[in-house]
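Report on the following structure.
Note that one protein chain of the assembly has been removed; the remaining protein chains are unaltered in position.
Moving on to subunit A:
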Amino acid sequence: MIPTRDEVYETLCVRHTRAVQEKLAAGRVAVAGLGGLGSTVAVALARAGVGQLHLIDFDRVDLSNLNRQQYRMKDIGRYKTEALREIIGEINPYLKIETDTVKITAENAKALFTEEDIICEAFDQAVEKAMLTDVFFEELSREKMLVAASGMAGFNSSNLIRTRKVNSRFYLCGDETNGLESGGSLMAPRVGVCAAHEANMILRILVGEAEA
């Protein structure tokens, strides 16, 4: 027997306080890219009880992803959207999880992000990160917020990773320096630190904290 919806919610209220939990439960967040950043952000938000998550990725789980992404060996070959939906369902089955197994492009981005208040950029490639930022400021409603990430490769100091408020709608997490281009590999701890920065900034926005 799994716990009921009420039991899960009331337990989260005891942990986080009811005032905070009501805001998290009303949260609507899109996660763009479900790799090391996105899968980790999504799991953190699900554990916190964020009510509505929109998970988007075109790719399937590969063995090489298991060094840092939240997937399991049994997920190899499955779409990341479907594997992550299952993982989250085993943590909290009462959240509203939407998935889109598509590649996000400048053309389809506007239509994909109609419902969510906060968009988490969690792509792998610098060009994709910049593309989503551009579409966000060109086409999306000024009510929406973007939390993005840049610079988390290698095993440099965790303390170089920070959250920076670029402007009133745009937060950037990472060290902004160490990328794939500089030869560093992506590893679970530092990608996880950066993902936690993104997830925490999203929680802060949901509860009404605007500072980084």
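Here is the rule we go by: a residue touches a chain if its C-beta (ideal position, glycine included) is under 8 Å from a C-beta of that chain, and two chains touch if they have at least 3 such contacts; residues count from 1.
FYI, contacts and distances are computed from a predicted model.
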| item | value |
| --- | --- |
| Chain not present in the shown complex, as UniProt names it (candidates "Gx transporter family protein", "NusG domain II-containing protein", "Sulfur carrier protein ThiS" or "DNA-binding transcriptional ArsR family regulator") | "Sulfur carrier protein ThiS" |
| Option from A:150, A:163 or A:200 whose C-beta touches the chain left out | A:150 |
| From A:133, A:163 or A:200, residue that would touch the chain that is not displayed | A:133 |
| Residue of A:29, A:118 or A:186 in touch with the missing chain, whole complex considered | A:186 |
| Missing-chain contacts mapped onto subunit A | 33, 35-38, 122-127, 129-131, 133-134, 137-138, 148-153, 166-167, 170, 172, 174, 176-182, 184, 186, 191 |
